[in-house]
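What you see is the complex with one protein chain gone and the rest in place.
Labels for the chains are A, B, C, D, E and F, by order of writing; each one numbers its residues from 1.
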Amino acid sequence: MTLYDYLYYILLPILSFSIVLLFIRFLKGPSIVDRVITLDLLITTGIGVIAIYSITTNQPTFLDIAMILALIAFLGTVAFSYYLEKRNKNE
Amino acid sequence: MLLTLYKLMLIAILTGFLFSIFLVFAGKYLKGRLAILSALVPLGLFVYFLNFSKRIANGEVISQTFEWVPSLGVNLGFTLDGVSLIFALMITGIGFLVFAYTAAYLKGHEFLDRFYGYLGIFMAAMLGVVLSDNIISLFVFWELTSISSFFLIGFNNKEEASRKSAILALAITGTGGLLLLAGVLILGNVAGTYSIAEMLSSKEVIADSAHYILIVLLIFGAAFTKSAQFPFHFWLPGAMKAPTPVSTYLHSATMVKAGVYLLMRFTPVLGSTELWNSTLIIVGATTMVYAAIHTIFRTDLKGILAYSTISALGVLVFLIGLGTQDALLAACVFILVHALYKATLFLVTGIIDHETGTRDITKLAGLRKVLLPVAIAGILAAISNAGIPPSFGFLGKDLIYEATLHFGNSAVLLTILAIVTNILLLYAGFLAGIKPFTGKLPTTFEKVHLPSFLMWLPPLILATLGILIGLFPSIIQGSLIQPAVTALGESGSEIQLKLWHGFNLILALSATTIGVGALLYFIMKPSQKLENGIAKLEFIAPQTLVEKFGFGFGKFSRFTTGLIQNGYLRYYVSVIILFLVILTGYTLIQNTKYVFDYDSFSVLTVYEVLTVLVMIVGILFTVFTKSRLAAVAAMGVVGLAISLIFVYYSAPDLAMTQFSIDTLTVILFVLVLYKLPKYLNFSDYKVRIKDGVLSLVFGALITVLALEVLSEPQGSQLTDYYAENAYVLAKGKNVVNVILVDFRGIDTFMEIAVLTIAAIGVFSLLKLRLTSKNRR
Amino acid sequence: MKTIILRTASDYLLPLLLLFSIFILLRGHYLPGGGFVGGLIASIAFVLHAFANGLENTKNLLRLHPGYLMPLGLLVATLAGLSPIFVENLPFMTGIWFQEPLPVIGMIGSALFFDIGVYLVVIGVSLTIIFTITESA
Amino acid sequence: MRSKFLSNILLTLVWVALTGSFALLNFVFGFILSFLILWVISNGQGESKYFKILPKMISFIFFFLYELFKANLQVAYDVVTPKFYMKPGIVKVPLDAKTNMEITLLANLISLTPGTLSLDVSNDRKVLYVHAMYVSDKEKFIKGIKQGFEKRLLEILR
Amino acid sequence: MIQHIVLYPIIVQLLLAILLLFSWNSIKIQKLISAGGSIISLLVSIGLIMTVWNEGTLTIQSGGWEAPFGITFVADAFAATMVLLTAISGLAVSFFTVGTILKARLKFGFLPVLHFLFLGLNGAFLTGDIFNLYVWFEIIIISSFVLITLGGEKKQIEGAVKYFTLNIFASVIFLTAIAVLYGLTGSLNMADLALKIAAIENRGLDEVTAILFLIGFGIKAAIFPLYFWLPAAYHTPPPAVSAVFGGLLTKVGVYALIRVFTLIFVGDVFLENIILVLAGFTIVAGALGALTQNNIAKVFSYLIICHIGFMILGLGLYTEAAIAAAIFYVIHDIVVKTNLFMVGGLIYRIKGTYSMRDLGGIYAKYPLLSLLMIIPLFSLVGIPPFSGFWPKLSLITESFKIDNYWLIAALLFGTFITLFVIARLWAEVFWKKGKKLPEIQNFRYYDKLKIEKKIEIVGPILFLAFISLYIGFGAENIQQLAMRVGEELMNNQMYIQAVLGK
Amino acid sequence: MEFLLAILIGLLYASGLYMMLRRSLVKLIIGLILLSNGANLLIFLLGRITKGKPPIIPEESYNFLDAYADPVPQALILTAIVISFGLQSFAIVLIKRAYKVVKTDDLDQMNSTDEFS
Partner (left out) sequence: MSEIIIGTLATLGTLFVLLAAIGVIRMPDTYLRISVTTKAATLGIGLILGAAAVYFSDISITSRVLAIILFILLTAPVGAHLIGRASYFIGVKLWKKSVIDDLEGKYKKTTHELKSDLEEDED
């Protein structure tokens, strides 16, 4: 088994499976915070998927996407926190 | 010299328009002097047209064409022949008198200038109608007469009845106008020309055409509405809401005769067929009898005159329907006869109304003592109307009987109808012209004064003419009547207008008519009771039916509009989608092969399937979750999954952008959401199922469409070109970016413009608060 | 949000992200990135700052209302688009280039200025939108 | 001034690393760029301290990586085995760290370490509330943090 | 290069919008820029159409990339005409805006967005690239969203929600159609597409694509049964906005329909029949709607729909004369509808209401003004020889030529209802004795305006009225233009030749 | 994969439409977003998809050495995405404003402009 096959046929599916697991938590919730956390984690896992994918395709370009994901994902969490705090204050 | 004269014909028509435009701007400053001066316009035109009479009498037909919209085949083609001349003289001549009359009648009225303006437009338009050779330009002028009529009927527009009548008249004549438009366009197409003169040579082609019936019906529609034929007659009594000069000029002497003119004009082109003749005879006869009977039941002078006018118009249509030379001759003569006496009677009525303040015939009597010249005019007109020799009316009546008596098998029936009509018309004329002046003067009217000569002279002139022509018919015989009859296509024998034909059947019939009519006048007394009696039948009157139809139609339009535009956005969306689904679905089902080339598709891999799976569940979750926030977060998941798909399929820039934008959207949502109320599930189960089915069908359609397209070959020459030139010419290696900033830079340019506008929108939508202070 | 952790982090993230954004902007012609994503990252930097320090502080930092970046960016892009007309009588938006390439950025040409215009507009737009919403929230 | 210069150099290095080009021109460009950025954003910001002691920093990084790895294994074990051994709770940890930078770094490092999560800092900055998975002994837990992360961190920063 | 002029109408509006944004804080300067710029824009458009008339179709390849690789801009007679009309209508509205729009609205970007809208319109008319057309459409709709919501009053918002949703929906369908088109041909240049679509064997897909375009553009053009957004929204914004919308916006949809169905999807009888049926229903539905309304702005809105039917009818008939008639009608309609809503605005300014029940007495009080307002009303009805009359001649004739009497009936019905509705409007609004209405606080009645303000309001109406009169009385020139357009459109080889050189 | 994507796109269209048919303004906007995602993916799919070969010319080369994905649909989608972002952000604010002035999220209560007057 080559490194390519290993990454492509074993690790990539495992990461995708992790995504599914995370997504199950996303669906279950129960609180919105759980969803926000899982969303964040989904993105992080996505970065992993992209990194592995870039190795298997020999395309470093994809790492740039990982970079953007890493940067921007954070803002989502911040915004949700901001929202939750404000909503809570208003109530 | 000749040429300049010809040109004048266009200018002659334009004069009226120019006159009224002039009034728009200068009218206010001319009010006092205006009135008399205005009358010079029609007078000048009358003289101008009179100048042609000699040449017309010599059998000349004067025609001149000015190009207007040649690419549509529309010219200002004018023809002056016998028929046109009669009408032109009537229009300008009576116009002159009415203009003068108005000066006194509406003296000091604040909107006198407007009134003259409308009259000017009307006169010009009417001249346009009767002079046009090009049927499109005829239509143009025809419509203008309807419009000016609308403004004149509604002149006293502060009264609701007046406005209503104006709209009703416009609705009826407007409908007719549109029928005429269709008619002339089809006719023009069939004949291959819009020129009436040129059509004469293709008479057979037209008659044999499959569209002949349609053309004739359309033209009838126009003529009948304009000339107030049964059952379209009812707008005319309503139109009497207009000031009397208008009733005189438009609704008795000229405009209503436009329909008659139209029929006459088209007689040589379309006439002499069973359809043409029978329809006109039936409609004309019905109208003349029906309207004549109606005069009995009226007490308002103008009402009486209105119905008698309708009846007279019926007579004219009837005569054109007979279509024999006799009949057409009679028609030509009767037009003049009627114009003279009816105009007189209207003007007289106007004076009575103006001076006594009432038009109620049951109250009017003895006015000869205070309004002698008016009484003379009235009585003279009544005489001509009655056809008592030696009036012009007598001539006319003779010719009518002449025509009916010689009309083959139906001669007896038609003659009887004509007699009945004439008897009733006589009665009506006596009521209007004699009744107010005879008998004892009620005390209330003792202080009535004779108005300015401007008012009584015009009717007197007209009435006198009605007698004079009767005495000397040769005045008009050669110069007007003969050319007119020739123009109608009857070039047979020479015409002789004589007062005295010796003792014959016709004379007997005339005598009978006069006798019975006079008897009727002495026996019958118009009364409110009679009027009330006929009012009981109103529910089946054409007007009521039309109004009911209009009302029902209004209801119908409210119903349909309310049905279509019901206010529910989701319904709008459904309709549009349904429409799309049906159309595309139909086409797809008809043409789809359902053969997909699976081999060309890329292989499924675990991670892709899982990504798609997450996305599908994410979408479903977005749709069905009860929490808005969860839905928004789920959209984040969907966005991420899409980004991953873009990654898998070689679109790094897309993945980046999709992801960043999705995050941004989620943030915006989150920032906005917390002020909103909870997600409510408004719709019930059934609705959801229905919507669900529609949505699924729509989605399936898109899927099938996508697969269909994928099974077609595609080779993009763009791709290769970009690949080759991206670096060499555009100096970039990220081809997507090169496309964005260079090959298709304008797209990107406008994309940022869109963003800018959106930002302005957001800014102003949230920041701008219209307060009561800055609201207006 | 009153948390020093976020505030401190954002102080350091701000320059870092801005730097990064320019990096993304300039390399767009060669690798994924470009004015749009670059602009987004720059605006995220400021948005973070605003979340942490309050809008007023961020606005003070910017000195100018971010909205003005929109016409500025559009103007830069327009001038880049117009330059070929004036310089060489070529059609609108035709790329014109300096002869020598620069490191990182590569060839300097009108397309680059166009991308800078995009960058500015995107910053202006994102900030205007987010700031406005936050203010009226 | 000095710290600003340092920041400038640091950002320049980041730029050079990002672009991967060590040409002189790129250094100059990176320097100017960083300078501009710092100038743009420096409005209204107080002095801030950057890394002064490189060696300590490096040793700290290794210490942190070790902690990270160790704790990860612990948590991993708990996650994958059916039974939970954890005793979670929120603990109030008094702070010696004073500046924003110190507190933030400390809190973040605590959060990054598995099993612990900095929830919030009190408004008077005296206390850090930490959620932890294993607080069988509260005092021991607090001591662990103060002796471990906080002490080492402050050594670097001060 | 003489071809530069093709892009000038776009560039001028773009620069105007930018300048206006820079002068955000000064309404005074904005007004000056907008007015001056609109005049320049008109001059440029006149220059463009004259050049096109003399030189034939002009093309310019933006970015210098030969077609079909770059985005081509094409000024044929049709496009140049539309650009000119935009400039004319734009000039009027720009002045009318200055006279009627609230300061508060002007402070929040009304004028820049208005010019962005004109930018979008010019772009949409001139582009020769289907995706680029999509982008211009988006400029148009986003500007229109902003304009329609600016001020954010209740009815504006309610109308805007529908307007927004259905228009975005139309864009999605448009995009879907582009996807299919690219999937089938791998091209975006419209001339190139014309060639490639003709070569596709699967006519069914070709037809489905065409239907998608029909629906996408049909929504924007407000044809039956896709027009719901229009009656819901067009009466809600200030009259200056309704004027641009009523005059120009729906016409972009019509433009796109005509363009696509004369250039790319040619000769599909099934589609032509569908278009004819829709045209008939559009006329009737619009007419029925107009009959039911009492708010004059709503009456005008429904009349827009009704008359869109006329234009679509011309397309469906698909003969040179019919297309020319549709073009003539477009020309007439843009001027008249713009003016109509301005007239509505003037009436509102005089009395402070749009309701026919409350209005009245305007003719007695303002005779000259009323006569001025009657010009657009007459033109709208097409009372001969006013401008709306001429195109109907060909429409009826061409309908007759295919023996479709239903169409003739629909045309006559639409005309009749228009006539009736306008007559009623005249009677109610102008003739009827004016009621005494409660005075609205802070409302600046026409009476109380300064003379300059009055000129700013009446001037544009007068300007457009003159143009309407010219269209009516100088119909020959307009017909010549329309016929030239019709000829060019019906021979799509000319367009293809101009763009691709083959 | 194309088959799966086609179904996915269909689902996006279907769910987008379904959301638009609800009465909530928020759902409506979400529906529009789903729809435009669907349209973007449709362009992507119909432009034919290629795996793992981004259209970026390798360093040290003037040309592609290998197969590459069609960059045109990508560029189109990019433009479309950004444009929809503009529209979406406006739409989201519209919701806010609508709730402020109409005081409801229920679309069925926003039909005063369609009423006869």
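We take it that a residue touches a chain if its C-beta (ideal position, glycine included) is under 8 Å from a C-beta of that chain, and two chains touch if they have at least 3 such contacts.
A quick note: this is a predicted structure, and the numbers were derived from the prediction, not measured.
Chemist: Considering the entire complex, write down the shown chains that touch the omitted one.
Modeler: A, C, D
Chemist: Just name the one of D:32, D:58 or D:119 that touches the chain not displayed here.
Modeler: Considering the complete complex, D:119 is the one touching the chain left out.
Chemist: Of D:9, D:36 or D:86, which one is in contact with the hidden chain?
Modeler: Candidates D:9, D:36 or D:86; residue touching the omitted chain: D:86.
Chemist: So that we can see where the missing chain sits, which residues of subunit A does it touch?
Modeler: 3, 6-7, 11, 14-15, 17-19, 21-22, 24-25, 31-34, 36-38, 40-41, 44-45, 47-48, 51-52, 54-55, 60, 63-64, 66-67, 70-71, 73-74, 77-78, 80-81, 84-85, 87-89
Chemist: What is the set of subunit D residues that contact the non-displayed chain in the whole complex?
Modeler: 14, 17-21, 68-69, 71-72, 75-76, 79-80, 84, 86-92, 94, 107-127, 129, 131-133, 135-136, 138
Chemist: Can you name the residues of subunit C that touch the chain not displayed here?
Modeler: Residues of subunit C in touch with the missing chain: 1-3, 5-6, 9, 12-13, 20.
Keep this in mind: only the chains that are shown with their structure count from here on.
Chemist: Have a look at A-B versus C-F and report the one with more C-beta pairs in contact.
Modeler: Counting C-beta pairs in contact for C-F and A-B gives the edge to A-B.
Chemist: Tell me, please, which chain's centre (mean of its C-alpha atoms) is farthest from the centre of subunit C?
Modeler: With centres defined by C-alpha atoms, farthest from subunit C sits B.
Chemist: Please output the residue numbers of subunit F that touch at least 2 other chains, ranges allowed.
Modeler: Within subunit F, residues 20, 28, 38, 40, 42, 45-48, 51-54, 56, 72, 76, 78-79, 82-83, 86-87, 89-90, 93-94, 96-97, 107, 110-114, 116 contact more than one other chain.
Chemist: Which residues belonging to subunit C are in contact with no fewer than two other chains?
Modeler: 20, 30-33, 36-37, 40-41, 47, 67, 70-71, 74, 92-93, 95, 125, 129, 132-133, 136-137
Chemist: Provide the full list of chain pairs in touch.
Modeler: Touching chain pairs, listed by label, come out as A-B, A-C, A-F, B-C, B-E, B-F, C-D, C-E, C-F, E-F.
Chemist: Taking the complex as given, what residues does subunit F use to touch subunit E?
Modeler: My answer: residues 20, 25, 28, 32, 35-36, 38-40, 42-43, 45-48, 72-73, 76, 79-80, 83, 86-87, 90-91, 94, 97-98, 101-102, 107, 110-114, 116-117.
Chemist: Where on subunit C is subunit F touching in the complex?
Modeler: 30-32, 36, 125, 129, 132-133, 136
Chemist: Taking the touch rule as given, give the residues of subunit B at its contact with subunit C in the complex, in rising order.
Modeler: Result: residues 652-653, 656-657, 660-661, 664, 667-668, 671-672, 674-675, 729-734, 736-738, 740-742, 745-746, 748-749, 752-753, 755-756, 758-760, 762-763, 766-767 of subunit B touch subunit C.
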